[in-house]
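Missing here is one protein chain; the remaining ones are kept as they sit in the complex.
Let's look at chain A:
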Amino acid sequence: MSEFAGMEELLQDFLLESSELLSDVDNKLVELEKRPNDKALLNDIFRGFHTIKGGAGFLNAAPMVTLCHRTENLFDMLRNGELQLSPGLMDAILDATGEVREMFGRMGQGLMPASAPQALLSALDNALAGGAAAAPAVNPAPAAPVAAPAAQPAVSQGPDWQQLHSAVTGQTLPAAQPQMAPAVQPAETAAQPAVVAAAAAAVQPAATQRPSPAKQAVASAPAQAENTIRIDTHRLDQVLNLSGEIGLTKNRLTTLRTEILQGNAEAHTLRSLDEAISQLDLLVGDLQNAVMKTRMQPIGRLFQKYPRLARDLARQLGKEVELVITGEETELDKTMIEDLNDPLVHLVRNAVDHGVESTEERIAAGKEAQSQVHLSAEQVGDHIVISITDDGRGMNAEALRRKAIEKGLIDAETANSLDEKQSLQLIFLPGFSTKDQISSVSGRGVGMDVVRTNIQKLNGRIDINSIPGQGTRISISLPLTLAILPVLVVRVCNQPFAVPLAMVREIIPIEQASMQEVSGKPTIVVRDEILPLKTLSGLLGWEPTQKPAFGVLMQSAEKSFILAVDSFVGRDDVVIKPLENIRPRGVAGATLSGDGAVVLVLDMEDLLKPQEASAQASRNLELLAL
């Protein structure tokens, strides 16, 4: 049962808008550390908390009002120069934003947020009292939490402030009406105390000491399932226009059908039919595009969470890291943006934790003390490429190979056969973690293998480039949307199959002469690259009915191979329908071809998995050597 009964819609709006606002505040806080006296920044942050407080008040979320009120007052003092920003204070403020985010999480589940930890409120109060400049925020002071007079409104400058406050907040009739009359009578005091103060007082005693303050805001906040989306009205109008036009074309077709059924099949009728259908074709394509566009969101919504993440982590590790973001306006399907969060959090953490050296190491290597981690997004053709580049120590292929052998993931012989690029791929093996000690930051049981799996689920690819001593670049390449999948339709044993076009590099004819056997397996050399040849019929476990005439050069993540097929139908954009109740191996779903036939869409990753998943090692080997 929601504690926000009757206000659900309002709550959704509030959470959506406020979460964006809070992420913005978080980024401005990171900026503020560099320019602590920037008035505009202080003002913006002040307004952020102020706005959230205002909305929370209407939702009766008293703990959030209390917390935001204090933080806002703090920024009021900061912008007026009554208070100086200290690292301790900064920590308290960052904790406060983390706490607000946790509260959003609770509210998202329909629960009233609990009161902020007493230590945090005390730290803010202490700072507000102008006293202890370095409020001990990160590790709450063991000092009695009662120290702060809770019920007292945070900023009390004038003696009659509280009276005025209650005078104006008065909800009953006799309360002050300070309209027009320039002289506001503080005497006309209503009996009830100020809303904010009362709320604070009521909540205070219940405050429980939580074990850990919200330190890793981004990572630990419960994933809020966003089920609303904001769409530019212009884009919706386009959808409306197109559906209108499709309606008109449909009318035209209906008329033509009547004519034809009545036996009027003259040349010009048929030509009109042809025209109408071509037009419909165009319109439906446009409509698909327009609908897809409504789901597109700028990736900046996701990116804006990371500067704070990088900053917190860098501080924890004693490093100096700046996260530079570009291409935040690049648009991507909404569901993909949500699914990208976990992998990206992991990669940003990795870059800061493993990629970047310690400050001493950097100086010793003649580098700038501050490192730069660059997070970028751009559209390349019909793909979005997201990359995370650090200027850290890079990856050492030899060390990676050694590690993999130590962990028993590969044997020495395999290790020796791996080149630089293949060695880098080792980090994607399950159970691979380069750090000997699992640190509190990166070693959370989620490895790069999970990152890669998640990216592949989105029909994406992940690649690594690394230069020892200069840094590492990890790039993720994703299709624009998951709704419509471009495929290549091939034919085997007279049955059509669709393979994702994203994996297709090129198509080559298969000539007996170009085939070679390498360790008992058929291969073809394409531009000096030895590629294994796999027949689709073989992968499906069918008896081939003819000799495959064409090879599709496919690439998934790091492995390339040639898929031998009988013939081609062509390329197509399909909408995949999942198969209900059955899940044949290697089949992602089904779609309809132009002539109404069912075409199975293949899941190549699944199809390539060895049927007898015997030993993990052999599977790993397969993954690498393919």
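What we mean here is this: a contact is a pair of C-beta atoms (placed from the backbone, for glycine too) under 8 Å apart; a residue touches a chain by one contact, two chains touch by 3 or more; residues count from 1.
Going forward, contacts and distances are computed from a predicted model.
Not every chain of the complex appears here, and the one that does not is recorded in UniProt as "Chemotaxis protein CheY", selected from "Arsenite efflux ATP-binding protein ArsA", "Iron complex transport system permease protein", "Chemotaxis protein CheY" or "Cysteine desulfurase". Within the complete assembly, A:Arg47 is the residue of A:Arg47, A:Arg235, A:Arg252 or A:Arg491 that touches the hidden chain. For chain A, the residues touching the absent chain in the complete assembly are 10, 13-14, 17-18, 21, 44, 47, 50-51, 53-55, 57-58, 60, 158, 160-161, 164-165, 167-169, 171, 173, 177-182, 184, 186, 194-195.
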